[in-house]
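Notes for the one structure printed next.
The complex appears here without one of its protein chains, the remainder shown in place.
Labels A and B are assigned to the chains in the order they are written; within every chain, residues are numbered from 1.
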């Protein structure tokens, strides 16, 4: 017995050494594996130009009535995110029911486990690749962006929705059932009103994320502000990069604020 | 029974002002967005065969490509680890300076939080495009991108954790004459260490996901090959890459989740 205690003490006392070695090895492997190219000679100069551009943005690009200016494209970006999130929220509902585990079910359940796996797969499938695939189908432009956001967001919204379903209070459902209501009555009178605010709140949260991704989807040709941004970076038009960055920062901040305020009221 | 006894229903509730108004605003937004993005479901469904053609080509992955993919996918993990670490190291002082219970000077806190909020608005690929322009094509750009990206995320998670700690040990140490640094080391660190490590792992998970596409813009890792296969229309190779990403993400998530559960 005493030896056993000693052994445990030994393990407890020295296991950190093992962990330290593992972590250290991981870092050595990573640092050796990466080929640090070293800074290009022009790096300092480029950084300086970027900074200069950021502080001297090209204001004339803000609005020129062509429809290709910052103002129009920022709104196009928001439209992509909004529409994509909306479509995704609707598509996510059946996925949520697929993946949600009923209260007294086992941890492994064929329906819910398979649903959860599908959601992981969708979440992992890079949004950028989806955008490129949809460009093949509908041509370059913001519609492809909408489709990419719609499908990719299912991965996260489906997961959040199904967790909300798993954790919801089933009391009001029981009450409707005991009053002689059918399954459909339970769903409409108890489940929906209980779960909707949570679904809405998650959808808004996902919208905040979609705004960020819609602003870069243009880099592969799926509409929004990303296209002129990448073009400006590649042509080293730093004052235009500056104004676009400002535009994105203001847009994201404003949306986060508005959406955050609504979400606080919902829950 | 006569109606007088009924309570007054407010005008807004009686005519469902909130519901109807909200629905109208929502429909207007929906309509506006559809016009602005040129949504055309007809076109989508007529061209659906092309999309399925693409999917069917992806359904036959070029397995021999797996060998080529392994090295860059490991590089992706390495980038994520180093990037997250650099970001975390920079984030620690910032999160201390942004914590309400440690820094009483609201100007310092305000400035720091403003910087952090700015950094967090920038999407990862945008950072990647910028860093590729600055340091050139390669993994270095990816590392810096992930460093800045995780810096923004971790600082916020960290200062929120610091703000929820138990204040009494801090008070006790201050009463015993400790300076600010001593208070942090002896009273703050022991309380937050576990959540810090947990958040580090969580950010690492997210960075592994993010790093898989950074290469699309030239910032190293598997994304470079993703771009190559897509632009040469080798969707069978794309499929291998997507599957490889899936495997790596699931493994990293599982390991990291396991470690995080142990930390609690």
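Convention: a residue touches a chain if its C-beta (ideal position, glycine included) is under 8 Å from a C-beta of that chain, and two chains touch if they have at least 3 such contacts.
In this text, contacts and distances are computed from a predicted model.
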Margin query: Missing chain, UniProt name, options "Acetolactate synthase small subunit", "Molybdopterin dehydrogenase", "Phosphonates import ATP-binding protein PhnC" or "Universal stress protein UspA": which is it?
Written below: "Phosphonates import ATP-binding protein PhnC"
Note to self: Given that one chain is not shown, which residue among A:34, A:156, A:176 or A:252 touches it?
What the structure shows: A:176
Item checked: Candidates A:99, A:154, A:190 or A:222 - the one touching the absent chain -> A:190
Margin query: Applying the definition given at the start, please give the residues of chain A touching the unseen chain.
Written below: 169, 171-172, 174-182, 184-185, 188-190, 193-194, 196-197
Notebook entry, point to check: Which residue numbers on chain B touch the omitted chain?
Noted result: 1, 5-7, 9-10, 13
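Everything below uses one rule, namely that only the chains that are shown with their structure count from here on.
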Note to self: From the mean C-alpha coordinate of chain A to that of chain B, what's the distance rounded to whole Å?
What the structure shows: 7
Next item on the list: Give every residue of chain B touching chain A within the complex, in rising order.
Entry: 29-30, 32-34, 36-40, 43-44, 47-48, 50-51, 54-55, 74-75, 77-79, 81-82, 85, 117-118, 121-126, 129-130, 133-140, 143, 209, 212-213, 216-217, 220, 226, 230, 238, 242, 245-246, 249-250
Check: How about chain A: which of its residues touch chain B in the complex?
Finding: 26-27, 29-31, 33-40, 43, 46-47, 50, 75-76, 78-80, 82-83, 86, 120-121, 124-129, 132-134, 136-139, 141-143, 145-147, 212-213, 215-216, 219-220, 223, 226, 229-230, 233, 236, 241, 245, 248-249, 252-253, 256
